[in-house]
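Below you'll find the structure, written out as structure tokens, and then a few comments.
All protein chains but one are shown at their positions in the complex.
Every chain is named by a letter (A and B) in the order it is written, and numbering of its residues begins at 1.
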Amino acid sequence: MSKVSLFIPCLVDTFVPSIGLATYTILNRLGIETVYREEQTCCGQPALNAGYRHHATEAARRFISIFGDDEVIISPAGSCVYMVKRHYPDLLREDPHWYPRAIDLATRIYELSQYLVDVLGVTDVGARYEGKITYHESCHILRGLGISQQPKKLLSAISGAEVVPLFAAEMCCGFGGEFAERYHYISEEMVKDKVNNFVASGADVLVTCEPGCYLNIKGYLHRQKIEKAVVHLAHLLAGPEFLRGENEN
Amino acid sequence: MKIRTEEFNTIAKKEITNAYARAFLGLLPPIIAMRRVQVMGSFPDPDGAMALSRAIRGESVARLPDLLEAFEQNATQNGAKVLWARDAKEAKDIILSLIQERQATFVTKGKSMVTEEIGLNEALAQAQIKPIETDLGEFIAQQLNRPPFHIVGPAINVPVEEIRDLFLNQGIMKEDTTDPVQLGYAARLFLRDKFHHIKVGLTGVNMAVAETGTIINVENEGNIRFNKSSPQTQISIMTPEKVVPTMEDAMHLARLLCRSCTGQKISAYVTMDTGPKKADEIDGPEELFIVIVDNGRSKIYEDPQTREVLRCIRCGACLNTCPVYTKIGGYPYGWAYSGPMGQILNPLLLGLARTQDLYRACSLCGTCKTICPAGIDHPALFLYYRALDVKGDEKFRGMKRPWQERMMFYLWSRAVASKNLWQLSLKLGRRLMKRKAMNGWLSDGGKLLPGWFKERDFPTISDQTFREKWQALKGGTYGRP
Partner (left out) sequence: MDAREEILGRLRRVPAPTLEPRPQLPPLPELALSREALLERLMDELTKLEAVPHRVASMGEAKEKLGEILTGEGITKVIISTDEVVSAFDLIAWGKERGISVYLPSHFPDREAFKRAVFEEVEAGITGADFAVAESGTLGIIHDRHQPRLISLAPLVHIALLPTSRVVPVYESAISAVFKRGKEIPSQFTFITGPSMTADIKATPFKGMHGPRRLYVIIYDAQEGEK
């Protein structure tokens, strides 16, 4: 089986490396050989979202030149995968050299749960969790990439866990990158709703496949001193050493 | 209507703490959204039904000039008079002269977003012609001089006490009651008298069918029907993108429009007019004028990306599922169109410079795009407007961003372009953050991210970034079975 190239988003590299480590751990346990291209930095999404297409396009070319030869690329972040699949071809449309490479790369990049379930055909990765789990459906994962069944299958296969429904699971948690900063007063109301629904679900832990959502919800819980746990899917699947409370560092 | 798009944040902050508005927004839009899902289930293939309505609107926009000409030809052949107006001023002049020539001192109006857009009511009032809104919600909003709170329920957030006071003051009712039904009936009696005596009735247009020259309106109350039946003259005002190729297309769109708008299979009344009344009919308009108002649409059409905005059928489904709209309501959007529908349109009509927040106050969640029966990709449009604004686009009046922001992204792009610079920046940042951090968390960013830190904490830069951990891992036995 070919090596899998890890695409570790900038937020993960910088603030939550445990998500990246957990991803590596899961793949390793399944016997998948991984490689990490150390040249990678950021997919360029923040620039695109702010309207700096030129900078986003530069980042796109750099990304493609780093990952271009990899047969399979996996990332624990839906919005970043969406950036590459949906936006790179758009950004490079006028570039006869890079456009075909962007189109081609889009066929070889996967979000983590998508890769495990759809490509490897695996739902049970040997994870254990005693307690109730509820799942937040991140915007780019659900509506962008059409991924919903895959994380749910993986969660259902966790030994000892009970998956409970989350009211308005598909509603945005309020992150949206720069949105959370610039329109924080609206973003706060959105994350407050998400947390209220989480508490009402009776779950012990909220799971997300998106580092942005993770930082948003966890950041709110931490400031408001609400004693509830949020994890990334990779944390839950990788093993108990990743399910610590506060400090992932 | 006064344009207040530049006051987005001020108005939104006020509305988000308005308990009454929040109660409504927490109740009504979700209910309509739920009803929409239920009634879409009446299609054997709901996804297919959406795909078809999107294709119909795509074709309507793609063939716009030809369809418009065909519509005009067929409408004219059936006795209607089609008039064209380049902008708001021309439209108002045309409509004003038509009314003045017929010596009407007041007109009744069915709901028409474009007449709000061009400020028709103000122009009529200035010319001593009283414009009377007849859709109950618009009637109330007009009396209170407020923009619409929600496209379907323009005054749905107004407390009944306020409506009672308003009606008593304006002589619309004598009895002191706050019962919504009694208030509604009082408005009914007041407006019924107007319907009886109008000489000129104004309506909007939901669809203009090219193959037959037919204009179609949908409504639940019956006020549009009165405007089309009672007076001698009917003036129907539309924008070019209302055209639809065939009557069958119109039927399918009507199904999607009503399901998306109010969660109904179809509204109480759908009226399809082809020309004025025949000579031997006792009611209906003797003259039917159809005014096509451009007011920026042909400019929007010229750009293949912004052209997609013209697909919109004004159903309002995007409002009901928008996580931002359902927190702040219609007022902050500052003009006739609110919610995602307004966020894609207002910037193109008013210019990107004065609508800065409209295309930025969005988390790009994509729910609007998912439920849009017309097939609009709102998030893609917002990204496009942001890019045009950064560029300082001339056509749509982008303003170019502050130099500090441009500098910040330039520096960021240098770090992204170089692994070494990236790592160095993180190392520096880590040292700075360590001073303020507690157990790996920051509660205060100083000058950085003041908005975020109001109610949220953020982790510090890790002691070891992923890259650093990986480098430590290489050659080690971490995780190997």
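Everything below uses one rule, namely that contacts are C-beta pairs under 8 Å (C-beta built on N, C-alpha and C of every residue); 3 or more make two chains touch, one makes a residue touch a chain.
This structure is a prediction, so every number in the text was calculated from the model and none was measured.
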Contacts of the hidden chain among displayed chains: B
Touching residue (missing chain; options B:R22, B:K109 or B:R225): B:R225
Which of B:M40, B:I237 or B:A254 contacts the chain that the document leaves out: B:A254
Options B:N18, B:S267 or B:Q423, residue touching the unrepresented chain: B:S267
Where the missing chain touches chain B, by residue: 24, 27-28, 43-45, 48-49, 51-52, 55-56, 58-59, 62-65, 68-69, 78, 84-86, 90, 134-137, 140, 153-156, 158-160, 163, 180-181, 183-185, 188, 191-192, 195-196, 212, 214, 220-223, 225-226, 228-230, 232, 240, 247-248, 251, 254-255, 265-278, 280-284, 292, 294, 298-299, 301-302, 304, 307
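The working rule: only the chains that are shown with their structure count from here on.
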Cα-centroid distance, chain A relative to chain B, in whole angstrom: 32
Complex contacts: residues of chain A adjacent to chain B: 8, 12-17, 20-21, 24-25, 28-29, 36, 38-42, 44, 46-53, 55, 58-59, 62, 139-140, 143-144, 170-172, 174-191, 215-216, 219-220, 222-224, 246-249
Of all residues in chain B, those that touch chain A in their complex: 9, 12-13, 16, 323-324, 327-328, 357, 360-367, 369-370, 383, 385-391, 401, 405-406, 409-410, 412-413, 415-419, 422, 426, 439-441, 443, 449, 451-452, 454-467, 469-471, 479-481
